[in-house]
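Working notes, beginning with the structure itself.
Heads up, one of the protein chains got dropped from this complex, but the rest are sitting where they should.
Which chain is which? They are A and B, in the order written, and residues in each are numbered from 1.
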Amino acid sequence: MIDKNLYLDRNKTVIFGIFENPDSFLETVGKVHSKGVDIIDCYTPFPIHGIEKAMGLKRSLLPIGAFISGSLGFIGAGSLQYYTMTYDWPIIIGNKPSFGVSFVPVWFEGTILFTAFGLALLFFIRNKMLHGKMPSERVDMRQTDDRMVVAIASDNPAINKSELTDMLFNGGAVEVKERTNHGYEDFTDVNLTRNN
Amino acid sequence: MIHDSAIRTQLVTGEKTLHDVTTEICRPIENKPSTSWKVGFVLSVIFLGILGLTLAITTLFGIGTWGLNKTVQWGWDITNFVFWVGIGHAGTLISAILLLFRQKWRMSINRSAEAMTIFAVMCAAVFPLFHMGRLWVGMYWVLPLPNAFGSLWGNFHSPLLWDVFAITTYFSVSLVFWYLGLIPDIATVRDRATTAGRKFWYNFFSMGWTGSVRTWNRYEVVSLILAGISTPLVLSVHTIVSMDFATSVVPGWHTTIFPPYFVAGAIFSGFGMVLTLLVIVRKVMNYQDYITIGHLEAMCKVVMLTGTMVGLAYITEFFVAAYSGVVYEQYAFINRATGPYWWAYWSMMTCNLIAPQVFWFKWARTTPWFIFMLSIVVNVGMWFERFVIIVTSLHREYLPSGWVMYSPTIIEIGIFVGTFGLFFTCFFLFSKFLPVINMSEVKSILKNRE
Partner (left out) sequence: MSHGHELHIHQENYQFKGKAKTLSLALLIIGLAFSIIGIFTIPRDTHHDAHDTAAKHEVSNHKTIEKNIHGVDVAHSDEQLYPIPVEHAKPWYTRIYMNLLINGYFLLLIAVCGIFFFALQYIANAGWASSLLRIPQAMSTILPIGAIIVLAVFLLAGQDIYHWVHYEHLHLVKGQEGYDPILADKSWFLNTKLILIFLISIPLVWFLFGKYLRNLSIKEDAEGGLTFFKKSIRVSAAFTLFFGFSISILSWIVTMSVDAHWYSTIFSIYNFATGWVSAIAIITLFVLYLKRNGYLEIVSDEHIHDLGKFMFAFSIFWTYLWVSQFLLIWYANIPEESIYYYKRWEMPFKINWFLNLGLNFLIPFLVLMTRNNKRNPQILTFVALCILVGHWNDIYLMLMPGAIDKQATIGFLEIGMPLFFAGLFMYWVLTALSKKGLIPVKHPYIQESAHHDVGV
């Protein structure tokens, strides 16, 4: 069953290979990718170690975002303390300088707070995640349970459709289906059966 | 490529398949609650009622109801505050530090431990929040808000204000970390949902999660960074709590080992509480295959290790007090061990240093009922530790005119008892509405994955 609100590139027809065994899934994805076939995406119920390499995914740039938001926190916490305690209304306690070591803890906490929140926010933005949003791609309702799905464009220069289907079946796919493009609403869902 | 040695014990037993994991962990969410759950929940809510009542009395009549005309002042309340904050630390330790160290046994316990962290910090927050009296006025003291009292701001030189920032940061970062970890599992529940209510709410909180590998990839990067920053965070929180005491010049408080010693104590007490909860959870919810004896054993080892570290800190403190040549310092420690509160001191020593040493024996580490008993001992011991530090130091401070014996008021006791109500109410709700075990992580460590 394909959910109604697919959002993968609507101008492409997509082949989905549905697997039950993560090891053979990983192996097949790697094989398909090494043939030069572009893999649109995979859907798995749990993080499969090594799949990002098998798919040829680049490392996420989120750490840079975390660094930037952390730096903002560092500047923010520092300037808050500087403004309130050193510039605006210095309080002298125990003959301590009005800008000193006692700012370290809050400075640290502010940096951590901004890093964590900034990172989480960037993560949600990057994945286009929002509370209440309908899941965009549910090829199989069990893809969050025990099925793994690989999505591949069917008009691939590197491989023809039947070869690809064979490859998926031989790799251990329990089901292979194709979503053809007939506009947003009226797509069709074709179950491809084994032909060998 | 991950390779696990054949001699490692299986982390999940019972030859589970991926689907088994989903069904078994979603079971409590999808079925009607059991009688034992209902009974436990009602009991917790009754205790929560006590909390509500005592806090209402505090707010109505003022914090005089806390018996503050004694020189030990908030002895009881600060004790409870530190006790609860300490308990919180195990959750972050399990989810962050054990993630960094790639200890895979964390996977079936991190969800509940993190939940415990959040609830424990909530319980802890009750004490400092309500000690401000009418807290809506007190907010100006702790938050840097522009206010009508001139340009006076909160005092950033004060360890108490550091604490406000530390605890709020800790609470919110833990919450974010916990929620991020929950999203894939909430999506699983969503995709299995049969009722309209579940469909709506789990959809709402799953934020459109599909399990896309691109998302997973970012998710793992985010988890790792969050773990990386939570680790110094969790250290900093109890460090700052310890500095509430250690920056002052009270004998027995002003000692430089306090930061790491409090952190070790916090992890120790937190693991005590995790064990208390999980020994019950695995039995009642029938999760013996996920939270195996191996898990309990690993946690017992951590308890033994941190207990010994705490013991080392006790001995270091005692030794250095003797070594210091400072009579006040020496008196503070002699008074702890032989003064009017000797029973508290020796309870602490017995519960925290001596009792966990039984975990050197394999039998003790692998017998659930025994572990449960010992985890209670650890909880009690760690409560006494804070009591010893706070009350014995304050009841014999520099001025003999301030020397008293301390006892809490009935309202204070009510609040402490009530916080257990808050804690367990939250935990019961959690065990009913959210997957108690992190399904997606557990699935990644199954041996048999057909």
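As a working rule, a residue touches a chain if its C-beta (ideal position, glycine included) is under 8 Å from a C-beta of that chain, and two chains touch if they have at least 3 such contacts.
Values in this document were obtained by computation on a predicted structure and should not be read as measured data.
**Q** Looking at B:Ile257, B:Ala337 or B:Leu429, which makes contact with the chain not pictured?
**A** Only one of B:Ile257, B:Ala337 or B:Leu429 touches the chain omitted from view, namely B:Ile257.
**Q** Of B:Leu18, B:Val164 or B:Met243, which residue touches the hidden chain?
**A** Considering all chains, including the one not shown, the answer is B:Met243.
**Q** Looking at the full complex, which residue from B:Ser44, B:Asn110, B:Asn217 or B:Thr276 touches the chain that isn't shown here?
**A** With B:Ser44, B:Asn110, B:Asn217 or B:Thr276 as choices, the missing chain is touched by B:Asn217.
**Q** Taking the full complex into account, what residues of chain A touch the chain not shown?
**A** 23, 49-50, 52, 59-60, 63, 67, 94-96, 101-102, 104
**Q** Spell out the interface residues on chain B facing the chain that's missing from view.
**A** Within chain B, the residues that touch the unshown chain are 1-8, 100-103, 217, 220-221, 224, 231-232, 235, 239, 243, 246-249, 254-260, 308-309, 312-313, 315-317, 319-320, 322-326, 444-447.
Throughout what follows, only the chains that are shown with their structure count from here on.
**Q** Roughly how far is chain A from chain B, going centre to centre by Cα mean, in whole Å?
**A** Taking the mean C-alpha position of each chain, the two centres sit 31 Å apart.
**Q** Using the touch definition up top, name the residues of chain A that touch chain B in the complex.
**A** Residues in contact with chain B: 20-23, 41-52, 55, 57, 59-60, 62-63, 66, 70, 80-81, 84-85, 88-89, 91, 93, 96, 100, 102-103, 105-106, 108-110, 112-113, 115-117, 119-120, 123-124, 126-138, 141-146.
**Q** Quick check: in the complex, which residue numbers of chain B touch chain A?
**A** Where chain B meets chain A, its residues are 1-2, 17-19, 22, 144, 150-159, 161-162, 165-166, 168-169, 172-173, 176-177, 180, 183-184, 187-188, 190-192, 203-222, 225-226, 229-230, 232-233, 236, 239-240, 243, 439-441, 443-444, 449-450.
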